[in-house]
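The complex is shown incomplete by one protein chain, all other protein chains being positioned as in the whole.
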Amino acid sequence: MYQQVAFDVSKIRKDFPALHQEVNGKSLVYLDNAATSQKPQAVIDSILKYYTTINSNVHRGVHSLSRQATEAFEEARKHFQRFINAEHAREVIITKGATDSINLVAHSFGSAYLKEGSEVIISALEHHANIVPWQVICEQKGARLRVIPLTENSEIDLEVFASMLNEKTAIVAIGHISNALGVINPVKEIIRLSHNNNVPVMIDGAQGIVHENVDVQDLDCDFYCFSSHKFYGPMGVGILYGKEKFLEKMPPYQTGGEMIESVTFDKTTYNELPFKFETGTPNVADVIGFDAAISYIENIGMEEIMAYENELLAHGISTLKNIDGVRILADGAPKAGVISFLIDDIHPFDAGTIIDKLGIAVRTGHHCAQPVMDLLKIPGSVRASLAFYNTTEEIDRLHEAIKIVKQMFG
Amino acid sequence: MYQQVAFDVSKIRKDFPALHQEVNGKSLVYLDNAATSQKPQAVIDSILKYYTTINSNVHRGVHSLSRQATEAFEEARKHFQRFINAEHAREVIITKGATDSINLVAHSFGSAYLKEGSEVIISALEHHANIVPWQVICEQKGARLRVIPLTENSEIDLEVFASMLNEKTAIVAIGHISNALGVINPVKEIIRLSHNNNVPVMIDGAQGIVHENVDVQDLDCDFYCFSSHKFYGPMGVGILYGKEKFLEKMPPYQTGGEMIESVTFDKTTYNELPFKFETGTPNVADVIGFDAAISYIENIGMEEIMAYENELLAHGISTLKNIDGVRILADGAPKAGVISFLIDDIHPFDAGTIIDKLGIAVRTGHHCAQPVMDLLKIPGSVRASLAFYNTTEEIDRLHEAIKIVKQMFG
Amino acid sequence: MTVNESAQKIVEEFGMFDDWMDKYNYLIDMGKSLPLIDEKFKNEKYLISGCQSRVWLSAEMEDGEVVFKADSDAVITKGIVNLLIRVFSHQPPEDIIDADISFIDKIGLKEHLSPTRSNGLMSMIKQMKLYAVVFKTKMKEPSA
Partner (left out) sequence: MTVNESAQKIVEEFGMFDDWMDKYNYLIDMGKSLPLIDEKFKNEKYLISGCQSRVWLSAEMEDGEVVFKADSDAVITKGIVNLLIRVFSHQPPEDIIDADISFIDKIGLKEHLSPTRSNGLMSMIKQMKLYAVVFKTKMKEPSA
């Protein structure tokens, strides 16, 4: 087994070249990790290595490069499988991102299982990517999209949720961790309640995979999806885990090469899993790059990362709360990775503009989760989102920046 | 203007690191370019530079990195626009590849314009990616998929095509250059005939963009699509050009973040072009890498590339034909980039296995164009596909290899 | 003052600031001093889309000149619209249509010009020019 050493953030930071630059004349503080993460050198190197050696198209080639690329690609898939503890590699579908994955499920599960009058349940906390695809398929199928309300504290109201489940419910689609507020949803309980009613559950794990130990068999979720780029891997790759029993019954989503067993103009038969859901030339380079990212993460250890991030988050929340007029959203709810806040009645865009000038990258706006912003009756928030390479000193830089914002707009 | 020098292939080869390696103990001869191309160092460097500097999420960020990434991303889009001479940058949609682009058109154009009894015309030469998506949408809409037959010489039969166009025809979808045989289709004439009947035309330019000077306004095609990875750019990026008048009327394809103007649980309004068709975090790194690829190509000059490739192709065809028992498919048809052939009655898989052992990467099989193989009553072919970094010496290596194949299976 | 003269004046004003913080403090002041738009204009119809903050812009014709009024829920945005109003308001339509916008670059607010959708300066200018086009067309029409 891998021997753990104490978490050494200054050593870890050396692995991330993009952290060491100046922005607006100040050393960069990158606190926009929920939007996309920086990449360790190992990931960048693996892309570089791929393009200078085995670069070729996969699966159908008889030549050596193609065989090596295919092997590396399928090894990556097996690595993803082990990382989330899926039962079979064929339950791991490669997509272009979380949004692509959710569209696949909404369209393909929806085609197979939604009927007129069916119900789909999401929560009021969702990212647009886990709202709009369901709106679209519900409208097509004459199904109804139902939304779990939140408690005062911006947590999913489990009691109301339990009462919403019924024999019309076709699927529940819930985020693991809210990107806008950082709230960790009680997904295990949601899955248990849903399964008691024979309802499958899809988890949007775009943030969840980053901050939690994900074991899909332990969770017993029916689908789980995430993006490489938010989890220290390259852009352009996503994962969709799905239980075989559902994937088998779902029709293909996109069609073309790869996912085909045979084609005639009269009849086309589809390939087996996972290829049925993967068409066109896959993004081999970045899949292999994501493989390297997962290795990097495993080497540090997910437990160590979570422990450090939680410390950092606690420090961040208490530091920011110390400033008069700072209001932390969903304060007190169980949280990971995100501090979403407002400063007095200063518009988030104003605050973000000044914070950026001070070399700190935060995000402002509705974070693609407009409904929860509407619910909270705010135009958006300032969001500082953390990674395990961030430091308490960086939090303190943010603290200083907020004080300057208050002065300027006071 | 850029000053042209004589085409110096040995100098050009230095730009492509993957060409300089041994495979099976022999120096690599890479003749599988129609599957995917190798990448110049400039492309690899641009990905590396992106991930070590401005890496961040685009379009919604107020911070500096995000702004720089957005600018680079939108500059890339404008570059693609100029390269294909589209009228507006908003007519250039970023996808994940040619297959993704065709699925978008089939689904979204199909939703808006196909009715029960409509007809869609493709040719017998198409890649599966330009067959199956049309089969699917035609079945959904009760439309009919019609296939233009080929002449003896495996060319599209224009006369028959003209007679197939009628008031029921909703769209014509045709490959620019056949990946399986290398045949260049008379797309300009096809577009003219179609427009005479008020029928729009989609060109699958996955191979066309690589070997032809593409000017979408001159062609007057209504859609044109291609993949970055076949055109010296990174994997995971594709382009869809579409005329604004159609894109405006087509519904979104995938949904989620980015493509949204506003979301409530009651009503979602979509963003303007091109964002309406781009959802989820885009593959910024590889889009910027593709931008670098196009710059590289422009620097050499498309005319120079085409002239050199045509010489190489002519040399290749005449060299291979010299071998007794080699049969070139679609011989005599206008062609670019591809030599598709059979050796006596040796199975392509047998030939390919031995050719690979000799360090030469060719592809064997149906090349995702099973219908044309069925039509020719062959189980597949051996395909050598050329890029401008290939040499006559490499062709001669292939010539030697084929002679060895003949000996071994004779 | 012509469009160019106002623009030149603003460039000079900004030229006095050595650092970004003074510049933004000035913008914030200008934001606070923006003559507010009538509440009745604060609706969907006058909202400029493409901004992270909301911006409402109205325009009217007075003696052959276009008069702009605006508001925003963010102060910096207000300051920026105020700049634009100082340059473009009370000008004849064709001058607005033809106006050169390089002064924005010169005063070091180029970052607000970038092609992001989070950032509405381009949309604001576009909308102002659009109003000018509409008024110009109307002026040419023979009154019914």
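Observations
For clarity, chains are labelled A, B and C in written order, and residue numbers in each chain start from 1.
Keep in mind that, in the parts below, contacts are C-beta pairs under 8 Å (C-beta built on N, C-alpha and C of every residue); 3 or more make two chains touch, one makes a residue touch a chain.
Only a predicted model underlies this, so the values are computations on that prediction, with no experimental measurement involved.
Taking the full assembly into account, the omitted chain touches A, B.
Touching the missing chain, out of B:136, B:320 or B:354, is residue B:354. Check A:60, A:168 or A:195 against the missing chain and you find that the one touching it is A:60. Of the candidate positions B:110, B:208 or B:380, contact with the unshown chain belongs to B:380.
Only one of the listed residues, A:8, A:218 or A:261, touches the absent chain: A:261. Along chain A, the points of touch with the absent chain fall at residues 58-62, 64, 66-67, 70-71, 74, 261, 271, 275.
As for the chain not pictured, it touches chain B at residues 24, 346-350, 353-354, 357, 364-365, 379-380, 408-409.
Basically, only the chains that are shown with their structure count from here on.
Taken as a graph of touching chains, this assembly is fully connected, with contact between every pair of chains.
When the interfaces B-C and A-C are ranked by how many C-beta pairs touch across them, A-C comes first. Comparing the CA-atom centres of all chains against that of chain B, the greatest distance is found for C. If each chain is reduced to the centroid of its CA atoms, chain A and chain B end up 31 Å from each other.
Computed centre separation for the pair chain B/chain C is 45 angstrom, with centres defined by C-alpha atoms. Residue numbers of chain C whose C-beta contacts span two or more other chains: 52, 118. Chain contacts: chain B has residues 60-62, 64, 66 touching two or more partner chains.
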